[in-house]
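Can you keep this structure in mind? I'll have questions shortly.
Only one protein chain is missing; all other protein chains are in place.
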Amino acid sequence: MLTKMNKKTKRSIFCWLALSPIICVIVFPFAVMFFTSVKPRQEVFSFPPTWLPSQFVWQNYIDMWQATKFSDALINSLYVSFSATFITLLVAIPAAYALARYHFAAKSSYRLFLLITQMLSPIVLVIGLFRLIVWLGLIDSVNSLVLIYAGFNIAFAIWMLQNYFHTIPKDLEESAWMEGASFLQGLTKVFLPMAIPAIAVTAMFTFINSWNEFVLALTVLRTEENYTLPIQVYSLVGGRYTIEWHHVMAAALVASLPAAILFSWLQKKLVTGLSSGAVK
Amino acid sequence: MNRNLPLYLILPSLLLALFVISYPLYELINLSLSDVNRFGKVRGYIGLENFTYIFEDPLFIDAALRTVVWTVAVVGGTILFSIPIAVILNTEFHGRGIARTILMLPWAISLPMTAIVWRWSLNGEFGMLNASLMNVGLIDSPIVWLAQSATAFPVQIGLGILVSIPFTITIFLGGLSSIPLDLYEAAKMDGANAWQQFKRITYPLLRPFINMAIVLNVIYVFNSFPIIWVLTQGGPNNETDILVTYLYKQAFSFGHIGQASAVSIAMFTVLLIFTIFYARMVMKNEK
Partner (left out) sequence: MKYLSTSLKSIATGVSLAVLGTTLSLSAQAAEEVRFTVAYYSAKTGPYYEALAEKFEQSNPDIDIKIEVVNWDVLNQKLTTDISSDVNADMAIIGTRWLVDYVKEDVAEPLDGLISKDLKERFVPAFLNPGTLNGKVYGLPVAASARAMYYNKDLMQKAGANVPTTWDELADSAAKISKIDKSYGFGLQGKEVETDVYFYYGMWSEGGSLLKKDGSSNLASSASVANAKRLQSMIDNGLTQPGVTSYNREDVQNLFKQGRVGMMITAPFLVNQIKEEAPELNYGIAPIPSGASSATYGVTDSIVLFKNSKHKKAAVKFMDFMFTTEQRAAFSSGEGFLPVLKSVSKLPEFAQNDAVKTFVNLLPQARFAPTIAGWSEVADITSNAVQAIYGGADAQSTLAKAEKRVNRVLGK
């Protein structure tokens, strides 16, 4: 027993040592964000620079929150990300189910189509996308972002979901149908509950992608009250005569928190969700 | 059972994807073949003139070559780092959950914000990177990282690798967890050491996941914009320009909508060829 414990402890030390360089690089920007965000304004440009501030100015966060209208941007980002995720799942789940369960003529061409959409990124299409949004009359509207984020996330969502759906035994919903359940009942009562981990992981991917998207939001949104978080933070840096670095860092840190929490919470499920990816 | 049922099931996703992607693509093809002014007004059809213009532009050629370097370096580096990290994270050790969460963190900050924070950290005078490196004794005097492409571009590649690692190790961890443990037991019985186990079991079984990670990362990295834009905007002297930053400048700084659309189409074609080529190769190997 004791030797076994020792072995694991030894291994742990080795593992942490091996990971330490990359962990340093990962933690570094967070440390920069944190320590810059609590510095008094005049210390931000002190030379030579130091990590620790002379005093921790938590007030910076309150000032930043007001000066940057952070709550508006937060609400916009939440609205866009949740709506885009919802729509993506709404259309991707049935499609993934069809691809995982049925053989049909258009199947391989549909897969190809999805692969092509996967290859395109908003930056490459930005000129055309802008015209589409104008045509819809949705310029400066966060709803245009919802629609487009959903469209761009479909391919990946379907691909993830169908890989996972493959691993759910077919007999389960089939036996439900044999027992007289309707098609929908079989799906919602038997199949979907089994698929919840995969759906959660897919949802998270879509959410993160929407949460972090930059180029389109920059092109489409016009007025500050419609800005999403990345745009709001970027606007504190781009084309300004003075940059309030302590506010920028505070905003960036707070903006990263929701996604970071989501990750630590779903980290285990994420791996199992993707692990089925090899099944072709 | 209704024969058309699968079609009904895929229909909503097809419509949405078509709507969001096909129309813009159609517009881009049109624009790339037209004489367009900076306000997007089409003056007429000019055939392939936009394409010949960009192919004759030395800056475009440089950016294209640099994009190849950028993509190969970032994707290669990502894969190279991610395999050992994933193997470590797949072994059981104290605090593994924490380690996994930390390694996911770069994913949680959006790319422009990561780039903004690094731009500040890389500042020659006030940045914490120089201060830290000098504290540790790795350098004697501050380096102005972004002042010349010789240091700026490698830094950008490093950042590209850093932000691609979380997604990649997630894929690899999924792959590793699907490898049956008794294979290793059997190998150990045969007296295989850790490296041999990796070479004979882990690597071959991880292969499909590596392929997948390469394809997806190539697509992401090839199209990646914020890191280079926020750090250097392709400068100094266009020496860190890649195709997307070239495209962005043509379209939005200089108002060459037609040429920019041609760049878009060229990029799309390259990706298409890559994907088809790669899909073929992988399929052949698997046979």
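Lettered A and B in written order, each chain numbered from 1.
Here is the rule we use: a contact is a pair of C-beta atoms (placed from the backbone, for glycine too) under 8 Å apart; a residue touches a chain by one contact, two chains touch by 3 or more.
Every value quoted in this text rests on a predicted model; they were computed, and no experiment measured them.
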Missing-chain contact, candidates A:Leu136, A:Ile196 or A:Leu257, resolves to A:Leu136
Which residue, B:Tyr184, B:Phe198, B:Phe252 or B:Phe274, contacts the hidden chain when the whole complex is considered? B:Phe252
One chain isn't shown here. Among B:Phe51, B:Phe81 or B:Trp145, which residue touches it? B:Trp145
Positions on chain A contacted by the hidden chain, ascending: 41, 45, 47, 67, 83, 87, 130-131, 134-139, 141, 143, 146-147, 218-219, 222-224, 235, 238-243
Listed in rising order, the chain B residues that touch the chain left out are 19, 37-41, 123-125, 142, 144-148, 233, 235-238, 249, 252-255, 257
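Quick note on the criterion: only the chains that are shown with their structure count from here on.
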Taking each chain's centre as its mean C-alpha position, how far apart are chain A and chain B in Å? 16
In the complex with chain A, residue positions of chain B that touch it: 5-10, 12-14, 16-17, 19-21, 23-28, 31, 40, 81, 84-85, 88, 91-97, 99-114, 116-118, 120-121, 125-129, 131-132, 162, 165, 170-171, 173-175, 177-178, 208-209, 212, 219-220, 223, 225-226, 244, 247-248, 251, 257, 260-261, 264, 267-268, 271-272, 275, 279
Note: in the complex, chain A contacts chain B through residues 8-9, 11-12, 14-16, 18-19, 22-23, 25-33, 35-36, 44-51, 87, 90-92, 94-95, 97-99, 101-102, 104, 106-107, 110, 113-121, 123-129, 131-132, 147-148, 150-152, 154-155, 158, 208, 211-215, 229-230, 233-234, 237, 245, 248-249, 252, 255-256, 259-260, 262-264, 267-268, 270-278, 280
